[in-house]
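A single protein chain has been omitted; all remaining protein chains appear in their positions.
This part shows chain A:
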Amino acid sequence: MTSSPPATSEGRVRRRRGDSRLGDAVFFNLSRGSGILLLAVMAAIAGFLAYRSGIALSKNQGNFLTTFEWTPDAAHPKFGIAVLAFGTLVSALIAMIIAVPVAVGIALFISHYAPRRIAQPFAYLVDLLAAVPSIVYGLWGVLFLVPHMDGLTRWMDQYLGWTYIFDQSKSGVPPRTLFTVGVLLAIMVLPIITAVTREVFRQVPRMHEEAALALGATRWEMVRTAVLPFGRPGIISASMLGLGRALGETIAVATVLSTNSVLSLHLLDPGGGTFAQNIALKFNEAQPFGRDALMASGLVLFVITLVVNGVARLIIARRKEYSGANA
């Protein structure tokens, strides 16, 4: 090494440095390029859907927001999202009402209540529930859950019928209803809500819990005063992530729900529809214009899920900083 003339050594060093600069530049640009590509894909999704829906909306003879029918391929194209928006929101809402309390309970069970030997395997089990494909949920929903919902549906009709929404106008039909869809969606979003909530509950400062217990609080009082207030933003954002899933769920809804274009407040009557389910079902037989119309409804769904997920992520991000300061 010392015997080599300084000029060549310097040259080698310079060349190597040049290599590494080139390598760094290539690698940096490649990785930044993929990041930009991801952003471009998002922008392209929004752009293309907006463009196609613009075409569709300009020829729509109904009101896009209030029309019930979906007949874009008729001589006078008429389509609107009233039924779809209602069905999407209602089924997702039912799913949330059922899933959020149960998910918080499960998360508490895993983080604070379960014996340690059960907690870890059970957490795995809940994660596995998230891996079941939605088409299997759909198949199970229509062939197993729907018959099992029959009794509950009739019971609710009988005793809660006075609330109007739980009144069945026609009994004896299989309950392929928005309510059943809500129950199925609740089962499907349970794992994701549980997973996020569980993580936040784990981050609760041990000191807060022990302080509460030292003051003589029972376990529930400890949970209420230390765990839940700390975890509230986590619960909210986890619910919104679940809500995003429930809003966009396609094939399970398409399998279970028996659809029609009637906007009915009777949740126990078969009928209604959701954005995603409508797209999936109408797609293959739609004409080019019908596809544009479906893309318009897809755009609405895209924007809704974007907002819901974005808000959820913002809450989580704020939380991260906060808990980081606390640790």
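What we mean here is this: a residue touches a chain if its C-beta (ideal position, glycine included) is under 8 Å from a C-beta of that chain, and two chains touch if they have at least 3 such contacts; residues count from 1.
By definition in this document, contacts and distances are computed from a predicted model.
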Undisplayed chain, where the name is taken from the UniProt record, one of "Na(+)/H(+) antiporter subunit C", "NADH-quinone oxidoreductase subunit L", "Outer membrane channel protein" or "Phosphate transport system permease protein PstA": "Phosphate transport system permease protein PstA"
Selected residue (touches chain absent from view) among A:41, A:74 or A:160: A:41
Of A:54, A:105 or A:205, the residue in touch with the unshown chain: A:105
Where the missing chain touches chain A, by residue: 19-21, 23-24, 26-28, 30-39, 41-42, 44-45, 48-49, 52, 101-106, 108-109, 113-114, 122, 124-129, 131-140, 142-144, 148, 150-152, 187, 190, 194, 218-221, 223, 241, 244-245, 247-251, 255, 276, 279-280, 283-284, 288, 291, 294-295, 298, 301-302, 305-306, 308-310, 312-313
